[in-house]
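Moving on, here comes chain A:
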Amino acid sequence: MKGNSMKTTLFTSRFRKSRFVSSLAAAGAAALILSGCSAATSEAPSSSAESGTVAEETVAVSLILKNLTNPFFVAMEAGARAKALEIGVDLTVGASKEEGDDQGQIDLIEAAIAQGQAGILITPMSSNIYAAITKAREAGLFVIALDSPTDPADIVSSTFATDNCAAGEAIGQWAAGKLDGKKAVIAQLVIFDDRAVPVDYCRANGFLMGMGIDVPTLEEMDSAASSGSYTSGTGGDYEIICLEATGANEEGGRSGMERCLAANPDINVVYTINEPTAFGANVALKAAGKVIGEDVLVVSVDGGLAGVKAVQDGQIQATSQQYPLRMASYGVQAIYDIATGGAAPANTSANGQFFDTGVTLCTDETQDAVVAAPQEDSAYCIENAWG
Partner candidate 1 sequence: MMEPIVKARGLVKRFGTVTALNGADFDLYPGEVLAVIGDNGAGKSSLIKCFAGAHSADDGSMWVNGEEVTFASTHSARDHGIETVFQTLAVSPALDIASNMFLGRELRKKGFMGTVLRQLDKKGMRLQAAEQLKSLGISTLQDITQAVETLSGGQRQAVAVARAAAFGSQVIILDEPTAALGVRESGKVLDLIKDLKNRGLTVVLISHNMPQVYEVADRIHVQRLGKRAAVVTPKSASMNDAVGIMTGAIDVPESEQQLSPV
Partner candidate 2 sequence: MSEKSSSKDAVGKEFELRLTPMRRIQKTLYRYPWLSSLAVLISVVLAFGLVNERFLLPSTISLMVQQTVIVGSLALAQSLIILTAGIDLSIGSIMIFGQMVMANMAVFAVASNVTPFAGQNPYLAIIVGILAAAAAGSLNGFLIVRFGLPPFIVTLGTWSVFMGLALIFFKARTIQGPEMPEVMLSLGEGFSVGPFFVTFGLLVMFALYFAVAWVLRNTAWGRHLYAVGDDPIAAKLTGINTNRVLFSVYLVAGLIMGITALITIGRVGSASPNVDPMLNLQSITAAVIGGISLFGGRGAVVGALIGSMIVVAVEMGLSLAGVDQAYRTVAIGVLVIAAVGIDQWIRKVKV
């Protein structure tokens, strides 16, 4: 009898909660539509919560990353934790085991659903996890994609990202401007060369497009012709020597660069997926007797503290700074607001598909050719760097 009554209570409370969550989600969705109509604002989501309705219930949020070792994601985690502590959100942080491990993320999404959390912040590994995201939204969770937009964008409730294509374009434009008509002999150090991951192709192909090289298919890593001419800056000839998979880490960066140099030692522009890869590539370039900044230009994306310090030291010539800390802390705030009856943030990106947390091109040699992002010097970037 006792057990039976307990069962009933449990059941009703669960029932109530799920009804509560789904009504919230409906409200959130309505708010999203409404705010979409109103004027876009680039302000951070407001932290003023209407705390009347659910004062006692803590808002639980999952942050699901690609890994816990890349400084970029480490910074995201730090940003989310700081914000969660500040506003009293119960934050769970998890990650897949390695690049390409979709299942790890799916498991974490399912765990968040099972716990009846209010929302999920996720850096989606690939399209393979979309089904799980849809399941989470059907269960009433508010899902925000961080850093990597989904395709189509409406898979998630909202996206807080940086425009990776614009980040790539900015360094491409910078490189073209700096070359000033010289022939570009390009090495591309990417994460994968055999899998289409948005952050990977958007940065790499964005870089080529920024140089003014024709990229027929954005989603295809080796879509551009291997030689031809670029049009940005004063324009000139180009040749793409290699597209090496590095796994976006130092050792991969070094080995990848070494293979590129073996194929052609005259490389003078090195695109790197992120700064750790650039550091690895630099070791290989120096070992090959290259003077970085003179014989070869190294460009990258991320804007971590070590990365922008390297800009100051002349080890990286230009890098697009992104704001993972901001993404994660805005994201935690947004879910909290929605769970406590507030509105979802409006999209601010150029194409209106996501909430843009911004890109800054960090360089100590500004180029007029750069239009995709504002340019700042390394001192400013160090001030604003994460990690």
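Keep in mind how these were chosen: all candidates are chains of the complex that A comes from, given by their letters.
Basically, a contact is a pair of C-beta atoms (placed from the backbone, for glycine too) under 8 Å apart; a residue touches a chain by one contact, two chains touch by 3 or more; residues count from 1.
This is a predicted model, so every value here is computed, not measured.
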item	value
Given options 1 or 2, the chain of this complex that touches chain A	2
Residue ranges of chain A in contact with candidate 2 within the complex	67-71, 74, 97-98, 192-194, 242, 244-245, 247-252, 254-255, 258-259, 261-263, 265, 276, 279-280, 282-283, 287-288, 306, 313
